[in-house]
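In this view, the complex is presented without one of its protein chains, the others remaining in place.
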Amino acid sequence: MSGYILELQGITKIFPGVKALNNVRFQLKPGEIHALMGENGAGKSTFIKVITGVHKAEEGKIYLEGKEVDFKGPKEAQAAGIAAIYQHVTSYPDLTVTENIFMGHELKKNGILQWKSMNRDARKLLEQLDADFSETDEMGTLSVAQQQMVEIAKALSTNARIIIMDEPTAALTKNESEKLYTITEKLRDEGNSIIFISHRFEDMYRLASKVTVFRDSQYIGSYDVDSITESDLIKAMVGREITELFPKAKLKIGEELLKVKGLTRTGYFKDISFHVRKGEIIGLTGLVGAGRTETVETIFGITKKDSGEIYMEGNKVTIKEPSDAMELGIALLPEDRQKSGLILSWGLGRNVTLPTLGNYVSNGILDEKKERDASKKYLEEVDTKAVSIHDPASSLSGGNQQKVVVAKTLAQDLKVIIMDEPTKGVDVGAKAEIYAIMGQLAEKGFGVVLISSEMPEILGLCDRVYVMCNGRITGEFSAEEVTQERILELSMEKTKSSSTENKKGEVV
Amino acid sequence: MKKEALFKKMSGSQEIVLTLVLILLCVIIQIKSPSFLTMTSINDMLKNNAVIMLLALGMLCVLLVGGIDISVTSTSALSGMIVGLLLKYNIIENTLVLFLIAIGVGCICGVLIGVIISKGKVPPIIATMGFMYIYRGLAYVLSNNQWASAADLGNFKNFALGKFLGINNVILIAVISYIIFFVVMKWTAYGRKIYAVGSNSEAAAISGINAALIKLTVYTIMGGLCGLGGALAVSVYSSAQPNMMYGQEMNVIAACVIGGVSMNGGRGSVQGVLIGALMMAVINKALPLVGIDSIAQNTVQGAIIMVVIVLNVLMQRSTFKNSLKRREM
Partner (left out) sequence: MAGKSGRNISAEPQNSLKNTVFSWEGILVLIFIAVNVFCAFLSPNYKITNILREMPKYLAEIFIMFPMVYVLVMGDIDISVGSIVCLSATLACMASNAGVPLLVVLPLCLAIATICGLINGLILTKFQELPAMIVTLATQIVFRGIAEIALGSGGSISLSSTKDFKILAGKIGPVPYVFILVAIIAVVFALILARTSFGRKLYAIGSNSETARYSGIHVQKIRLIIYTLTGFMAGVCAVFLTSVLYGANTTTGSGFEMDVIAMAVFGGVSTAGGKGKMIGAVISAFIITCLRIGLGLINVNSQIILIILGALLIIAVLLPNIAALINNMKKMAAKRAA
């Protein structure tokens, strides 16, 4: 009836105590690439799970090619031609690529698996995607980008016509993202319809013709990518104008705090040297996999260095365990806050006081009142949206969880704070608040090391920027000289195979 | 993920290494004791280890789905005891029926364990620890402190001596079982699902695989094999006692560990288990030849398990280190 291949109307999905989707709608045309954007917790992931049959909506209807459908489970949705590729690749590391592709719908004759045919079909799919690995490789030996390609092959093998991608470029390098863009466009040209969720505007501009925005579990609107401005899009996602994203204060820079010289860990990074001074925010940027996280984890004492030196306020120091680093005044906000930054089942208060338990001990016993008061203070300082310090950390949104981790760090006696991708998966509103906190930290005389892959952050916040590529520092810029192009250039590997020429004949 | 991945790539050749070690061991033993590789000697060794080898097949599947079962010998004892009592009081004397009953009892034991683990979400080590005592206790209670001796067993004990197509019955059953499992694990969807559940149970759920059902069936099969093993043990040793096979669950696990089955699930093969079980059998035979009393058998077994798993870790680390060196920075 309508010209849409997929249409959802009035979808409401309720979990105990939470309305995850409130009367949302969505329309997808055949052969369209459609972006789905919104803050964390806006309902995008839940929505995808409703489409793929993982969740069943309490209200609303789904129409596939004009006909109403009611999926009883993911298998039915898959049979109807809908496939999803999630951010965290769910694959079988011990099994081969072929097995991963065909798991659940293997080719059989009289109950016996037909390995020859499956391998052959898998090979064909991989060739279609221009893959650089074989169908007999073990899944666990592949890189994240390669595994994602297998996921796409899997979707194709089920004859999916609607392909949904959840944050497809989050873990990819620039080159790998380019390859993904090419594959996605090819899929569209072959008649598939694609929905993708992303926090990156560049993904949207590059691929999508239409974008739909959700906010607070509600449908806000659908727009043509060509006609909406970025600030209007942000306003739709956030509900308010974000003007002063980055603090503008220019501060006095003091003496050297942390200095790293010739730091090396075989196979991860080599000869890393940088320093950060009081009141400075330095950026450590580069592509995913450049070795930034590994570097700071070694500085913080999580892993051991093979050679090199670390100095704190001019003195050479040895850091073997995180507690050594903390004693020196170095704190690390880890990249994965849920895995390494928080104990999700605990209340906020106890999360905040975990690194500093010694401060609340008298006569060997923990003074719980002192602890509660202290955690309240730190949580309020970063403006955490919570009712009580006993709220479980799992109940908070991504942005708020990150604030709790920040509060936890501030509770320590610090000189240098290292933040690893602090705004990853954080909505625009909370991002601004975190930037403000970083500015305040610099103002107070701390040294801040910011690891980030987001250009706007690096360009907007940092006094100096180091670029890493393939485990080495390839460049250092001051705030005045740094540009996006220069960073990009130094972030890329200088091998012939990875460079491509753009329209002007320049090597990109 | 990368670290584990490299290790796994390397352990595929573990089976080749193991086979070579096994052959080497046999050669050394043959030199020290020329009667080792005679038909009778091999026949005896296989017969005495057939039950363990059978149980190891079931343990393979249990380990593959990421579980463990330390109640296996208790289930065998219970089934064996029931067979013995049925014979002792002349209730049932048909050999085939007795085997079926034993397998049936084993399956019931296994189903119970499977339900507790998959539906009750009790950790396998805890569940099977509890059932180890429950089933063993039941064996004692049923027997009421009595044995079934050779005289009581009548014709049943002759089963272990009989042959079919020239091969000893007991060994034949083991061989057939290994062939069946080999085919199922490699060539049927069910077998691959076992690997899938062990490799990544979340992915399995998303693929629409009913992980709970797979686990339930795996423990049931384990139970059935235990029942079969219990009945066979009664025939082989011509007696049924409640303390049958006490402490031998370690032999079963050792056979799997040596055979390259991963304790984390998702990795392992029927051929690996075969080599591992044979290796254990050969080592046990070799011990007295090196002057180690059979009383030290358990200690040696435990030490071997420890050495194998530590060696695995060390090899994995060294392979990983080498791959790191190859990364050009």
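A few comments on the model shown:
We call the chains A and B, going by the order they appear; numbering starts again at 1 in every chain.
Methods note: contacts are C-beta pairs under 8 Å (C-beta built on N, C-alpha and C of every residue); 3 or more make two chains touch, one makes a residue touch a chain.
Please read these numbers as outputs of a predicted model, since none were measured by experiment.
When the missing chain is restored to the complex, the residue among A:60, A:355, A:456 or A:475 that touches it is A:355. Of the listed residues B:42, B:111, B:212 or B:305, the one in contact with the hidden chain in the full complex is B:305. Looking at B:97, B:150 or B:296, the residue that reaches the missing chain in the full complex is B:296. Where chain A meets the omitted chain, the residues involved are 16, 58, 300, 302, 321-323, 326, 332, 334, 339-346, 348-350, 354-355, 357-358, 360-361, 364-366, 368-369, 372-373, 375-376, 379-390, 408, 410, 433, 437, 440. On the side of chain B, touch with the chain left out of the figure occurs at residues 68, 70, 116, 120-123, 125-127, 129-134, 136-138, 140-141, 250, 253, 257, 263-264, 293, 295-303, 305-306, 309-310, 313, 316.
As a working rule, only the chains that are shown with their structure count from here on.
On chain B, the positions that touch chain A within their shared complex are 1-2, 4-6, 8-9, 186-189, 192, 195-196, 198-200, 202-204, 206-209, 266-267, 321, 323-325, 327, 329. The touching residues of chain A, counted against chain B in their complex, run 54, 73-75, 78, 90-95, 99, 103-104, 106, 108, 111-113, 138, 140-141, 266-270, 470-472.
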